[in-house]
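Quick one: the structure is below, questions incoming.
The complex appears here without one of its protein chains, the remainder shown in place.
So, chain A:
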Amino acid sequence: MAQYLVLIYNDEAALDAAREEDPRAVTAEHGRFAAQHGAALRGGNALEPSSTATSIRPDGAGGFTVTDAPFAEAKEGLGGYYVIEAADLDEAVDIAKQVPTLGGGVEVRPVMVLD
């Protein structure tokens, strides 16, 4: 088995609107996903909106540049993640397809095992 990080990208405006309409609906969808794929889940959480993100880049001279905003700017923002376990990429993709997203999608990345 291998571990994959599933990064959840949402359209934050759509997410806000959905939360305004029914704050429990989004959580409930993730609850359903977690119940269905509990065996594969190794962790995960929601993240505060990308407006709360801080990016830190080495400046190349031994110091750092700390800036407001997420590392990569996109229409969609990183909204949360799961760590899942799957036999191969096809299985990971099958699970990731069922992660609820709002106006966005997910990225799947193998976790490098360091030992």
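Worth a mention:
By definition in this document, contacts are C-beta pairs under 8 Å (C-beta built on N, C-alpha and C of every residue); 3 or more make two chains touch, one makes a residue touch a chain; residues count from 1.
We adopt the following convention: contacts and distances are computed from a predicted model.
Its record in UniProt calls the unshown chain "RNA polymerase sigma-70 factor (ECF subfamily)", which is the match among "RNA polymerase sigma-70 factor (ECF subfamily)", "N-methylhydantoinase A/oxoprolinase/acetone carboxylase beta subunit", "Transketolase" or "FAD-binding oxidoreductase". By the touch definition given at the top, chain A reaches the unshown chain through residues 2, 87-90, 93, 108-110, 112.
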